[in-house]
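Taken from a larger complex, these chains appear in their original positions, while the remainder are omitted.
Residue numbering begins at 1 within each chain, and the chains themselves are lettered A, B and C in the order written.
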Amino acid sequence: MSEEYTKRLWLEEDLADDLKWSMMVKNVMFSGKSKFQEVDLIHTGPFGKTLFLDGKVQSSEVDEWVYHELLVHPAMVMHPNPKSVFICGGGEGATAREVLRHKSVEKLVMVDIDKVVCDFCHEHLEVNKSAFESPRLELINDDARAQLEAYPGKFDVIIGDLADPLEGGPCYQLYTQDFYQNVVLKKLNPGGIFITQSGPAGILSCTEVFTAINCTLRSVFPRVLPYTQHMPVYCDVWGWNMALTDPKQAEISPEEMDRRLAARVEGEMRFLDGATFEGLRALNKHLRGCLAGETCIYTADTARFIHGSVAAGNKAGTGANGSS
Amino acid sequence: MSEEYTKRLWLEEDLADDLKWSMMVKNVMFSGKSKFQEVDLIHTGPFGKTLFLDGKVQSSEVDEWVYHELLVHPAMVMHPNPKSVFICGGGEGATAREVLRHKSVEKLVMVDIDKVVCDFCHEHLEVNKSAFESPRLELINDDARAQLEAYPGKFDVIIGDLADPLEGGPCYQLYTQDFYQNVVLKKLNPGGIFITQSGPAGILSCTEVFTAINCTLRSVFPRVLPYTQHMPVYCDVWGWNMALTDPKQAEISPEEMDRRLAARVEGEMRFLDGATFEGLRALNKHLRGCLAGETCIYTADTARFIHGSVAAGNKAGTGANGSS
Amino acid sequence: MSEEYTKRLWLEEDLADDLKWSMMVKNVMFSGKSKFQEVDLIHTGPFGKTLFLDGKVQSSEVDEWVYHELLVHPAMVMHPNPKSVFICGGGEGATAREVLRHKSVEKLVMVDIDKVVCDFCHEHLEVNKSAFESPRLELINDDARAQLEAYPGKFDVIIGDLADPLEGGPCYQLYTQDFYQNVVLKKLNPGGIFITQSGPAGILSCTEVFTAINCTLRSVFPRVLPYTQHMPVYCDVWGWNMALTDPKQAEISPEEMDRRLAARVEGEMRFLDGATFEGLRALNKHLRGCLAGETCIYTADTARFIHGSVAAGNKAGTGANGSS
């Protein structure tokens, strides 16, 4: 009987103007509300416990480990010895959780604008609870750009775990050339690395924001390393762009990556290792062509809008509020 | 006004018991019906002209080139000089189209059980029309296994473009150890290669059939090379398994693949090149673990059912009728 | 197999902001387009052949006879001897069909703004074909108000078969006090009757437009007779208001209605007879209260908008274009 019933409550998401999907809802576990957004933890059939902000999927227990391993560890292991890390957004706590697995990390600053989301995730997401309670974590609820600019000292790794750069959206300014040039680059130590989630990167969706973020970073950093991976809960391939101040760091062999992961990180990776990353950074011909052909650089004036895209606007972290 | 209206006609597909999606329908272009199945060509919003068999997506114009380049060309270029090719299923015509781009091919035999589907695709799929009319193509509408066994001589490349091996489904027997051992292997010339589409291969779906097909092939062939790629229209990563009678052929460098593609194939690839394939065959750690842990070998008695899976039962070619 | 497929193509209609329904589509029979709207004839599972204008249900073969018997015959039989009839809107042809069943009718003028709709329905709606070809019918494709004002002579019965009076919609002005006072009343012969479809009239929806149309008519005519009936295809109870210049005509007994129907109309009624109408005009306490409490009179300045209502905006006839 329960089966019958639970099949009938559905959460519907628009993947595009002309494509929508519905996931079965087993249980609405918790709901909260901040002055910025609604927060819901819903047990869905296909994706297990799933976090929603304003009704949009942020992450699910069946695949969040893929996203967060890929956001955090490639940059961390390419850096020779990351001691200080800054997260823009990330209120869910999983990005912090992965960073804190690195024994080298002495200080982690995480700035997410929405205290309610952070408190909600701290309370309800069991797997991230210890990260929120780590003495190495400094959690600030404020505008990410302002805090990064004002924070004393510099960082070895800066992580962008923010919502996609929608025109008029709260995070657009955190993807601009100006932000990268005048804030991120200046707050990185020598040899520092910046990594940012970069939106959908499938063959039909990669030019929405992924290629423009890449192009913008290339206008500021000497080396940008894009990579992609399918994320079931976003119904698309997802993209990341890593920007290095020292280009040589990108030339790490799979074996060296495996050695560093083993030496520096507590516990096992589930998704990532040297061979995996070798595959993910080897982009397909179509995607390489789209990156090569991209000319858009995000500035305060120029925007590339996500519109009507597969999985547009979904994700990431609580980045939607990483900045006011 | 038209906009308003066309937004209201939707084609709904069950991706799993607890996940469904709906694509906007712009136009039902053509409909036909054979004794085996319904055939429809529908202009959908997100995927353009899309072919359905019994209401299930077979292929769409926005991404069929990805699927068919990956099904055909890696095997064709790993073979030193493919002159004769056999396709099990493939009634849509796109697999034949890609095979016939290889100048070395002198004879292509395609056996699809459903004449109505072949005629429908010949008439309505403009991009495949010339393939159907090639003098190098011999098209037979019959059971693929019976025809392959009976066909005089052997082949350099055999291609499985069939529906997934559902228990009780029409194609299950074309994925068994018995078929691979006693039909495919015997009908391959020395140095011959077998390639088969292998169902969903995402992190949540790879153990449905992908790993078992791989395991079954490994019990017969000395070298099996799996690779995967996201297909938007199937809402998942898709898998292929290539089985080589000569293991050395798998060790082709990206540069050599590029050279062979350039030398042997008419026209440009859109998706595939050496670097692309290098990435696709480098599977991620999770997938490698699933392949390593698989013990299921498909026999007449043992089946691994696709059930309740994301994209389960979708695809491939008109393979659903490659065999009675 | 066909069964499986046809279950998957759905036409979705918003019944309200928070309620939508989907009817299975068996076949898109015909599609056309005028400068005013899209016209589609779709074979749906629950309602059979169904006519849509701009994707909104107009009528279906399983229940259009209920609507059209109730729109036409009560007024026609309350009139002692209707010879001349005018239809505002009605391009579907079914209202004309019912009027022409009355042997007394010598002249029927029908003014629908959309020639394409009229031609489409003439061609594709078999049951209305002979009505379109009747020598007693004069069909004009123009603005209904302008034509009614300008038409030489007066009418015994005037029928409003128009879309609901949405603010800013094309038909709003055909529901105003000004139109009733200065056009309809002046173009009715002594003892003439005006009848208009009046939108949803369910317990949750009757105050959308039904009660205001009633109130507006009461400000002009000495007697207004409202009645209602459930229409499956509109997912609601529907309402009509009859306005009489001679109040005594409303006091017809069920037996007299049966006698007149038998004497004057060709063929049998399927839904209506004296006893039926006696039930329909006996409104329930809730509805009577809503009518009694209504104070809104539609003028050029004052509108009562249909918004977010169950079945809002659906229907009626091709009235959406009865007036420009």
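The rule is simple: a contact is a pair of C-beta atoms (placed from the backbone, for glycine too) under 8 Å apart; a residue touches a chain by one contact, two chains touch by 3 or more.
Because the structure is predicted, anything quoted here is derived from the model rather than measured.
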With 3 copies placed, total copies in this complex
4
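Simple rule for what comes next: only the chains that are shown with their structure count from here on.
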Graph of touching chains, which shape: line, ring, star, complete, other?
line
What's the call on subunit A versus subunit B, same or different interface residues, using the half cut on shared numbers?
same
Just how much do you need to spin subunit A so its Cα atoms sit on those of subunit C, in degrees to the nearest 5?
180
Compute the distance, rounded to whole Å, between the mean C-alpha positions of subunit A and subunit B.
34
Using the touch definition from the top, which residues of subunit A touch two or more other chains?
none
Which positions of subunit B touch subunit C when the two form their complex?
1-2, 4-13, 22, 25, 28, 33, 36-38, 40, 52, 54-55
Subunit B - residues contacting subunit A, complex
7, 15-24, 44-46, 62-63, 66, 202-204, 229-230, 232, 235-237, 269-273, 275-276, 278-286, 288, 310
